[in-house]
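Please read through the structure below; I'll follow up with questions.
A single protein chain has been omitted; all remaining protein chains appear in their positions.
What follows is chain A.
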Amino acid sequence: MGPVHDGAPHLVPDGRPLAGLYSRNARAVIARGLLATRTSNWTVMVSGFFEPVLYLLSMGIGLGALVGEVAGPGGQEISYAAYIAPALLAVSAMNGAVYDSTWNVFFKLNFAKLYQNMLYTSLGPLDVAIGEIFLALLRGFLYATGFTVVMAALGLATSPWALLMVPASVLIAFGFAAVGMGITSFMTRFQQMDWIGFALLPMFLFSATFYPLTVYPEPVRWFIQALPLWHGVELLRQLGVGQVGPATLGHLAYYLVMAAAGLVLTTVRLRALFLR
């Protein structure tokens, strides 16, 4: 049973900043996530890959047969499937990241009591938050890679720029995951989690996902352009066909700011989130 204790020693405080919240060991949270996936829930992981693929086959190929060619980001004619495929990838990055940072965190916190375990060890809440966000992004990376391969196989990725859709998807997921976790810290009941769904569904349907923004009157356009998903859709759509310009950088900047703001919010709210 290990060494005999000659009484417990007195400790010297660790003067690092955030020493009470962070022990520089997020990799343990990641190791746990990977092992749990391998042991118990890899089927759930696989099913998540198919969602955007099924949408693409149904709406892009099926509905696309009725729609025909549409104007792409640079004004050139592209197939309807090629038009909506990057948008579906952005939606999938958003949904996955939001699910992982809200429902999943809320469940592990309040029902599986997983974080209770972790926080009774040397881990601090910041280790847990970083580990969980990393796992969400890793999952997003794998899905985005798979989806991009499917797009290429269907002939929907027409430019080498399309490869950059993978890291761009991860950035989109990062923005949503960071903000999502911050928002979860304000949630106390399961019913409140439904509000997140209320916000996501209209954003999915109306963020120029399935048709161009120009169908809306001016004030509605401004509103949509203020929301995050539109920037993700536009970012990936431009990369998909290689129409890259200052606007692309603008969309990137939107997500960098969103991720940074989300991380600050999450860090400030860590005690509220994990140490209730």
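As a working rule, a contact is a pair of C-beta atoms (placed from the backbone, for glycine too) under 8 Å apart; a residue touches a chain by one contact, two chains touch by 3 or more; residues count from 1.
We adopt the following convention: contacts and distances are computed from a predicted model.
> The complex lacks one chain in this depiction; which UniProt name from "Spermidine/putrescine import ATP-binding protein PotA", "ABC transporter", "PH regulation protein F" or "Succinate dehydrogenase iron-sulfur subunit" does that chain carry?
UniProt lists the chain left out of the view as "ABC transporter".
> Using the touch definition up top, pick the residue from A:L123, A:I172 or A:M203 that touches the left-out chain.
Selected residue, touching the omitted chain: A:L123.
> Residue by residue, what part of chain A touches the chain that was omitted?
These residues of chain A touch the chain that is not shown: 1-11, 13-14, 19-23, 25, 28-29, 31-32, 35-36, 39-41, 112-114, 116-124, 271, 275-276.
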